[in-house]
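All protein chains but one are shown at their positions in the complex.
We call the chains A, B and C, going by the order they appear; numbering starts again at 1 in every chain.
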Amino acid sequence: MSQPISVSHEMDLAWRYASGEAMERFCAGLTDGRIEALRCAACGLRYLPPRPFCGDCRARLTEWVAVGDEGKLEAWTEVQVPMLDAGTGRPRATPFAIGLVRLEGADTTLNHFLAETGAGRLRVGARVRARWRSERAGTMADIECFEVIG
Amino acid sequence: MRPVAIIGTGQTRHSKRRDDVSQPELVREAAAAALADADLRPAEVDAILISNMELFEGRAFPELWAGAGAWAIGKPCLKIATGGTSGTSACIAAFHQVAAGCFDTVLVVGFEKHSEGHTQAGMALTDPYWDRSVAAGALGNFALSVCQYVQERGVSERQAAMVAVKARRNAAANPHAHLQLPDLTIEEVLASPVIAAPLRRLDMCPQSDGAAALVVAGEASARRRCRRPAWVKAAVTRHDKPYLGDLDRRLATMRTLRQAAAVAYRQAGIDDPVRDLDVAEIYEPVTYAELAWYEALGFCPDGEAGRLIEDGVTAMDGALPVNPSGGVLSTNPVGASGVIRVAEAALQLHGKGGARQVEGARRALATGYGVYAWSDVIVLESAA
Amino acid sequence: MIRRLPIRMPFHYAAGASASRFFEVLRDQGRILGRRCTGCRRVLCPATAFCALCGEPTDEWVEVGPGGELLSWTEVPGRGAYALVRLDGGDTAMLHRLLAADAAPRIGDRVRARLADTRAGGILDLEGFELVGEEEVT
Partner (left out) sequence: MNARHRRRPGVWLAGAGQTGPAAADSRSIPEMVLAAVEAALEDAALTFDDIDAVVTASVDLYDGLTASNLAVTEVVGAVMKPETRIAADGLCAALHGACQILAGAYETVLVVAHGKASMASFPELTTWAMDPVYLQPLGVDFETCAGLQAQALAAFDERAERRWAELAAERRRQAAGHGVAPPRTAEEVLASPIVASPVRREMVAPRADGACAMLLRQTPGGRGSPGGGQTGNRTRITGFGWDLAAHAPGDRDLEQWAGVGRACARAYQASGVVEPADSLHLLEPSCHYAHEEELFVRASGAGSGPCVSPTGGLFAGAIPVAAGLSRLIAADRWLRQRDEAGCALVHGSWGPIGQGQAVVILEAAA
């Protein structure tokens, strides 16, 4: 029996992703520190991320509503294990905390980084606020993270 | 739908790293085992369905290379992938192809070689405009969902640990299972490191290299070839919205599983699942999910899942043994995991469970879970 | 709006039992082996654990080449040329690089496998195939 041989290939590919009309408007808003959701005229659900279509009502979404940059922490966790970041090919630093945030004026939740780790102030129901970067590029990274307030 | 049945199943040895075999060779192991079990020659297979999450191994069209392992060359072969439900989706596709009269026998093979790629990174290849830079793989997703579920239902760490112990002890009776921890205790689970609060290492499924296969046959063939065919009584799929944040309190609500189960139970004539089912193989990627699925599948009222595990209802000697195989918590080659659920459910009805056999099993449930909230529910039954 | 984003990840594929042996012998001994199919008796080269066509396992190592016959070729600008070659003693054809040739290759031409100077255990342990003149063929 021979020693098993393995063959390595490095994936380094790039894709040109189209944002779609709704996400383009959303991203433009981020540059100005503004968050907007699309509201379904039929069921009233306010969607983040904005998208073309309500899957429940099977209807196009067209009505924009303003969403605050403060909200409620619905869930949180602190990831301890290193994982590869597929965008950079390098491991992401640990630990890092992520949470599900229900922003004021939205009905879906947003998953994003949290400013602090540890079960001190991180709890379900905590008030959180977006920490914006000073230099913004119209991406979700314009929000650096969410921090617990009050 | 015309009657179709599962007449043979087979699996590889599952482990952290199967670097002794290539992808086609891994597929071959499972396919050969299933054909041997069904007493079928490769030439008698009419069509093949492959299940695999291609990007976990960095592949496009993985069946092009691996299909030869399933004797697929010169035959109809397709690849199905729907995240964690890939395997159950492929099984259901086989049921449909046979019931349609297109084929008499279809071989389903699911496989994954997580060791060849980066599953957590692959899982994080989500919407690049929304959460790709934040996405934290299956672990992060589950931790967030579990955080909410625990808050809402008051399930304890200890109850989750009991699921972990049940799974790994059951796995000890399954020679194919990846994790072999026959003596695991609740205390050891509670002492294992927290990897994403509240999840501990032993709350999570492993990443396995492995493959599983089964043979689906039409009515006449099934009767001729199999002593106790596992007839398909229901096969229901429900998908849901695409983003992690789309569904409110997803483990507690889990509307896809609830609705799929309700429809499947109606089709299969099941009123009380704990009474009417003999065994269940459910797709529980994390301990807490098994508790949530107990509720969604109607094994107990909402909020009583913790009591169900404490009372031993789902233990091997309980009223409804859940995951005699050790479940996803013991073995998880994603593209194969759904096939394993269905194969293990069928194997129980075939009476070939060996040390993990549930005596006299006549009606079995198998479920698939994928991409945050997708569900497949399958009910199998051996003839009365 | 269009954004260009990369995916960068390393992958490691198990060559499997047959290819590992094939690579080992190629690396250590500079010899090319095929595997004989137990069903159709063809010698498969490069070696695989089972025959794609008849599905049966392979069970016997057979040395093939280094000479062979060119079954097809193609040139891809910027990337060089490729040759599909049935090595002497083998029944299936191997795809590899076609090394620079003086004359335009023709299907049916004799070729010979050339080993790489440094070999690490992989298909690149062959540098490729080179065309050989009739007088060189023995």
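Keep in mind that, in the parts below, contacts are C-beta pairs under 8 Å (C-beta built on N, C-alpha and C of every residue); 3 or more make two chains touch, one makes a residue touch a chain.
Just so it is clear, the structure is predicted and the values come from calculations on it, not from any experiment.
Asker: Based on the whole assembly, the unshown chain contacts which displayed chains?
Answerer: Its contacts among the visible chains are A, B, C.
Asker: May I ask which residue of B:Met1, B:Ala36, B:Ala355 or B:Ala383 touches the chain that does not appear here?
Answerer: Looking across B:Met1, B:Ala36, B:Ala355 or B:Ala383, the contact with the absent chain belongs to B:Met1.
Asker: Out of B:Ser89, B:Gln148 or B:Thr367, which touches the unshown chain?
Answerer: Once the missing chain is taken into account, the touching residue is B:Ser89.
Asker: Could you tell which one of B:Thr126, B:Asn174, B:Ser208 or B:Asn332 touches the chain left off the display?
Answerer: B:Thr126
Asker: To test your reading of the contact rule: which positions on subunit C touch the chain that is missing from view?
Answerer: Interface with the chain not displayed, on the subunit C side: 2, 5, 7, 11, 13, 15-16, 19, 44, 46, 52-53, 71-77, 79, 82, 84, 86, 92-97, 106-107, 122-124.
Asker: Give me the subunit B residues in contact with the hidden chain, please.
Answerer: 1-2, 22, 48, 53-55, 58-61, 63-65, 67-68, 72-83, 89, 92-93, 95-102, 122-128, 235-242, 255-256, 259, 370-371, 374
Asker: In the complete complex, the non-displayed chain touches which residues of subunit A?
Answerer: 7, 9, 11, 13-21, 23, 51-56, 58, 60
FYI, only the chains that are shown with their structure count from here on.
Asker: Look at all chain centres (mean of CA atoms) and spot the one farthest from the centre of subunit A.
Answerer: C
Asker: Which whole number of Å gives the spacing of the CA centres of subunit A and subunit C?
Answerer: Comparing mean C-alpha positions, subunit C is 47 Å from subunit A.
Asker: Multi-chain contacts only, two chains or more: what residues does subunit A have there?
Answerer: As it turns out, subunit A has residues touching two or more other chains at 4, 6, 9, 11, 15, 17, 19, 23, 27, 84, 86-87.
Asker: So which bits of subunit B are touching at least two other chains?
Answerer: 19-20, 58, 116, 118, 121-122, 125, 128-129, 132
Asker: Taking the touch rule as given, give the residues of subunit A at its contact with subunit C in the complex, in rising order.
Answerer: Residues 1-19, 23-24, 27, 84, 86-89.
Asker: Which of the residues in subunit B end up touching subunit A in this complex?
Answerer: 19-20, 58, 116, 118, 120-122, 124-125, 127-137, 139-140, 143-145, 147-148, 151, 193-199, 240-241, 243-246
Asker: Along subunit C, where are the residues that touch subunit A in the complex?
Answerer: Answer in residue numbers: 1-17, 19-21, 23-24, 121-123.
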